[in-house]
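Complex shown without one protein chain; remaining protein chains in place.
Let's turn to subunit A:
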Amino acid sequence: MADTGNAVKPSSSVKLVLLGEAAVGKSSLVLRFVNNDFQENKEPTIGAAFLTQKCNLPTRTIKFEIWDTAGQERFASLAPMYYRNAQAALVVYDLTKPTSLIKAKHWVAELQRQASPGIVIALVGNKLDLTNDGIGNGADGDGAGSDDSGDARKISTEEAKTYAEEEGLLFFETSAKTGYNVTEVFTAIANAIPETSLKTTRGPGASHAAGRTEEQRVNLNGPRDPNAKEGCAC
């Protein structure tokens, strides 16, 4: 019975892109979500990585097709390729690093300008375990004096949350290290994708079809000339 239930449950794929400054923990969030794993000294991403992971909702299954992009500046010009057809974006900052929120705001603005109009954006403050209120390091944030006792937080929840509300973004603080709130982000996104924008499919052809349309579009301006100097320029 459960089996038939699953088989009937509609399944759809959702293209999701992660953006954010280098080293904020994008790859770590994905690794936690996909493999439930964490690596202390993760290497910077080169280019982008493509991963998939299913997310089971009560009424349907969402198959995330995740683009984990590199945060380093020199890859910035490739970003449009990844967010162009995305239905969801995770814009990540490191809540111990003020510049990373500024960068995140730039990404949000760029997405609002250039990405598909219906894109669901989640703002994610990562490395919550480095703060005193973090779940997983035991300390229960009692406020006063916590700055002196090793709290590395530089961006208050209030500040980021206010901004997220103004811009209509989902908002979470996470720790890829402890796993706190990671699945929640993806589930919230899955729930926030409007039913109408989901192409329900039952076979593995879905992503291919999506790829096809993109390819045709791309053919117009994607030269085969190996000498072509494009992309990734500094």
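Please note the rule applied: contacts are C-beta pairs under 8 Å (C-beta built on N, C-alpha and C of every residue); 3 or more make two chains touch, one makes a residue touch a chain; residues count from 1.
To be clear about the criterion, contacts and distances are computed from a predicted model.
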| item | value |
| --- | --- |
| From "Glycosylphosphatidylinositol anchor biosynthesis protein 11", "Vacuolar fusion protein MON1", "GPI ethanolamine phosphate transferase 2" or "Rab GDP dissociation inhibitor", the hidden chain's UniProt protein name | "Vacuolar fusion protein MON1" |
| Missing-partner contacts on subunit A, residue numbers | 22, 27, 31, 34-35, 37, 39-52, 66, 68, 70, 72-75, 78, 81, 207-208, 210-212, 214-215, 218, 222-234 |
